[in-house]
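Here the complex is missing one protein chain, while the rest keep their positions.
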Amino acid sequence: MSRKETPFFVGYLPLPRGLGGFVALVSVALVALFAAAALLIGGTQDAPQDAAFRFDYGRQTVTGVVELTPYPLLRVTEGNDLIPPGKTLMMTAAGKSGVDMRAMGLEGKLAQVSGVVLERGTIDMIQLRGGRRGIQAAEGEAPAMQTEPLGRWRLAGEICDGKCLYGAMRPGRGLAHKACANLCIIGDVPPVFVTTQPVEGQDFMLITGPDGTRLPKEAYDFVGQFVTLEGDLERRGDVLVLRLDTPTIALVDG
Amino acid sequence: MSVKYVPVQWNRSKWVYDGIMLAAVVAFLYLFLYVTPELLSHENPINPQVHNARAFGACAFLMLTVILWIGPLARIDRRFLPLLYNRRHFGVMTTFVAITHAGYILNWYFAFSSSDKYAALLFANTSYGQLAGFPFEAFGIFALVCLVILAVTSHDFWLKFLTPPVWKALHALIYFAYVAVVAHVALGIMQDQQNHTFTVIFIGGALSVAGLHAWAAWHEDRNGDRLGTEEGGWVDICDARKIEEGRAHIKVLPNGERVAVFRHEGKLSAISNACAHQNGPLGEGRIIDCLVTCPWHGFQYDVRTGRSPAPFTEMVPTYTLRLSGNRVQVQVEANPPGTPVDPVEVPA
Partner (left out) sequence: MTTAEAILTAVTWWGVIGGIVAVVFLGYGIDRIDEDADGAFVFRPLLVPGIVVIWPLVLWRWYCLASGRDHWAHRHRPRRHRHRIFAYAMPIAIVAVIVAGLAVRQSWPDHIAPERLSPPAEDSQ
């Protein structure tokens, strides 16, 4: 052993001759290691989804027919430049809460909603203001709205919470974000299914449980993972709604 | 060495040590927090809360990795012992960095719901029955609790109060914490990353810790202290003439304890190998100014009595020793700490 040659370090005494160079080298290496790691790890993070709140568009106020899937949708009848009539909006409240309670009494009726939109290529979601300022019954007769059944489909993709996917959080999907997504979905934020390839021109759809129920608890274990699943698909305006057949969810291998 | 407890016993080495470690941490955080967003230039940037959480999380992982390098490195090459000297301060720093990481996560991913954020942390993901999608936060919580236990019991008071063996056993939690951190990352962010720079750094760091510890253990198996043979209550140590002046020869006794036989001014004395402070290996130390000096933190003892010089009060057990021909032998049973033993003359 080289014990004889190794200078003996005692913390409260001056650094022994012969150890100074080594300690200085290790110190510099350590700081360099930390600096390099920061640049490499920090500088190679994946780009998050291209989606965001659009506060810059200002507050949007539109009128439409409320549909409960059970997650409430607004089929816009009276819009503006940004949100033309015929558009369908998913709705959410501030934070990790949905607007189910506020929309409940308005099913099939005309309502005026007001809030800020989230954009992910297209505008499909609006975060409503608090209370009745966010959503309230509007005057007039609600026109009948079409729901177009598209048959039973087998799809591959990921269950996300719609709000984070739409840019409320970046990144807003994946397994590191799973608990947050679950928390959103527990709070009745509309869950969405992002598909690997477009379906009827869309790469996402609102996903619900079977027969007009909320996303079942069993599906929570699969949130943020890549799965295949089956369900009945329907079109409501420009938003697709998938009725999940719960037992068909399966993880994609590899 | 303590006489009266003070919050921190500073000396120049500690200031320099903490300064270098702090410089490394500040460099990491500054570059990650303020420089890398410019490098990334994403169309829609990563949320600052997530970016910050990643900065502090990655920093804590790297700090923990370096901390776990120190022990095996110092066993393999004694020139790394200065890194061991003030490792506790670096550990406490790591705990603060890890808490900051947890704070950003808690106030982002688990906030904004109608539930309490601490409760949300526990109930939002309960997929405990699966590996992918497992609530990896649980591993992070466990590791953080371990780090907090280590940090809050890092003062020397705890060493004396709990006794060094218990304190060391408690602080072995660091190994569990590190494995938990590896699981936290492997089942968390590693599942999502598409750019594999981080994956490579993470796996490389974790494997370096694994490899160094296995190497150091293997090294000690080959070069470590040997068991002495006992006969009639006396254990044979070695040829007395082979012990160098100011150095010791260590032997493992049949009861598992270690004895260090020192040669000082041509005479031999035997004391317990375990320092009273942190059970550091006294026999790997040297005699400086007539006092055995521990290689870990410099605690000192008179080799003939096992007592620290006044005003210090630490004591280690001594062993009665004798010569049998040229062989030095020690009695199996240790004397109570601080018992003076007459040194034995080294045969010519």
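Think of it as A and B in the order they're written, each chain with its own count starting at 1.
We take it that a contact is a pair of C-beta atoms (placed from the backbone, for glycine too) under 8 Å apart; a residue touches a chain by one contact, two chains touch by 3 or more.
Computed from a predicted structure; not experimentally measured.
Which residue, B:Leu40, B:Ile76 or B:Leu122, contacts the hidden chain when the whole complex is considered?
B:Leu122
Per the definition of touch given earlier, which of B:Val35, B:Leu106 or B:Ala132 contacts the omitted chain?
Checking each option in B:Val35, B:Leu106 or B:Ala132, the one touching the absent chain turns out to be B:Ala132.
Pick from B:Pro165, B:Gly233, B:Pro254 or B:Pro347: which residue touches the chain that isn't shown?
Checking each option in B:Pro165, B:Gly233, B:Pro254 or B:Pro347, the one touching the absent chain turns out to be B:Pro165.
So that we can see where the missing chain sits, which residues of chain B does it touch?
Interface residues of chain B facing the absent chain: 2-7, 72, 115-116, 118-123, 131-132, 148-149, 152-153, 155, 157-158, 160-166, 168-170, 172, 175, 178-179, 182-183, 185-187, 190-191, 203, 206-207, 209-211, 213-214, 216-217, 220-221, 256-258, 272, 274, 276, 279, 313, 316-317, 334, 336-337.
In the whole complex, what residues of chain A lie against the chain that is missing from view?
Within chain A, the residues that touch the unshown chain are 147, 149-157, 195-199, 225-226, 228, 230, 251-252, 254.
Methods note: only the chains that are shown with their structure count from here on.
Within the complex, which stretch of chain B touches chain A?
11, 13-14, 20-21, 23-25, 27-33, 35-36, 39-40, 42-47, 50-51, 54-55, 58-59, 62, 66, 78-83, 85-86, 108-110, 112-115, 120-121, 124-127, 129-130, 132-133, 135-137, 187-189, 191-195, 197-198, 201, 223, 244, 247, 284-286, 288, 293, 295, 297-298
Can you tell me which positions in chain A touch chain B when the two form their complex?
Spelled out, the residues of chain A in touch with chain B are 1, 3-4, 6-13, 15, 19, 22-23, 26-27, 30-31, 33-35, 37-52, 94-97, 167, 169-171, 174-180, 182-184, 186-187, 220-225, 251.
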